[in-house]
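Only one protein chain is missing; all other protein chains are in place.
Let's turn to chain A:
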Amino acid sequence: MSTETDLRPELARDTPPAPPVRGRRPFRLPKANYPAGIGAFVWLVIVIVPLYILVASTLQSRQEYLDNGPLSLPDSISFDSYRQVLEGDFPRYLLNTLIVTASCTALVLTLAVTVSYSIVRTRSRLSQRAFQLFLLGLAIPSQAVIIPIYLIITELSLYDTLLAIILPTAAFSLPVSVLILVGTMRDISEELYESMALDGARSVRVLFQLVIPMSRAGISTAGVFSALSAWNGFLFPLILTQSRETRVLTLGLYDFVGEFRVDIPALLAAVVLSIVPIFTAYLFARRQLINGLMGVGGK
């Protein structure tokens, strides 16, 4: 499967195979659909223009932006706004976000792998109940429970710590990850388990030697998805932290509004810098990302 152009996620496996030649089909080009093409082009403009404004504005000096407006090409490319942002508190916020994202992902994967393994392999009603709990959990909006979470976090004396962000964020990434992993683990064939059982393998060994290696695709999808939601999370940091030391990027951006009130290039440079890591990840992990997001929708 070509990773360059094929956005087809793994779920497409059970559709009939696509025509064998992808991209180059000399004899049977599908009939071009012009109205649809025009529609797609219009949408492209709607998507691209704001993104263009975002990048172009950051490359202008503040005065140039005031004079020429958002659509103009910068006369001379200036990285001043980026320098300004990087000399401020941005690096600290970035570090906090990295810590939160890494811890969340590690926590979610550890918990999701073990619970999914149990759901798929334990012959007990209770493990099915656990699966139902997570299915129902998909429907819980974080906004609705933010007040009790605030209560729990203050009771645990975690208010204004990075853990205050990590724990609830991880909890809200769990249902999707469990869903993805249970799906992947169910595809591992019974024979493989049986042959390991014949060797007398205990469940820990089965997990590490069979289940984890066979679920790599699911694990990376779940990982990418939880990392994305941790990176972009806003509500939990907004409510559960307050000081500069614990500020993550999203909250930092929110505060930049006050700080860079009229300095739009600097404000947008901070926005760009907050997105760059994800865009880079997108280039390398597009399939996992798309699968993860489809996992949210396709339940």
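Just so it is clear, contacts are C-beta pairs under 8 Å (C-beta built on N, C-alpha and C of every residue); 3 or more make two chains touch, one makes a residue touch a chain; residues count from 1.
One rule holds in what follows: contacts and distances are computed from a predicted model.
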{"item": "Chain left out of the displayed complex - its UniProt protein name, from \"Septum site-determining protein MinD\", \"Imidazole glycerol phosphate synthase subunit HisH\", \"Sarcosine oxidase subunit delta\" or \"Sugar ABC transporter permease\"", "value": "\"Sugar ABC transporter permease\""}
{"item": "Residue in contact with the excluded chain [from A:Leu86, A:Ala106 or A:Ile146]", "value": "A:Ile146"}
{"item": "Residues of chain A in contact with the chain not shown", "value": "5-9, 11-12, 14-16, 18-19, 22-23, 30-31, 33, 36, 39-40, 43-44, 46-51, 53-54, 57, 65-66, 69-71, 111-112, 114-115, 117-119, 121-124, 126-127, 130, 133-134, 137, 139-152, 167-168, 170-172, 174-175, 178, 183, 193, 196-198, 200-203, 206-207, 228, 231-235, 239, 249-251, 253-254, 256-257, 264, 267-268, 271, 274-275, 278-279, 282, 286, 289-290, 293-294, 296-299"}
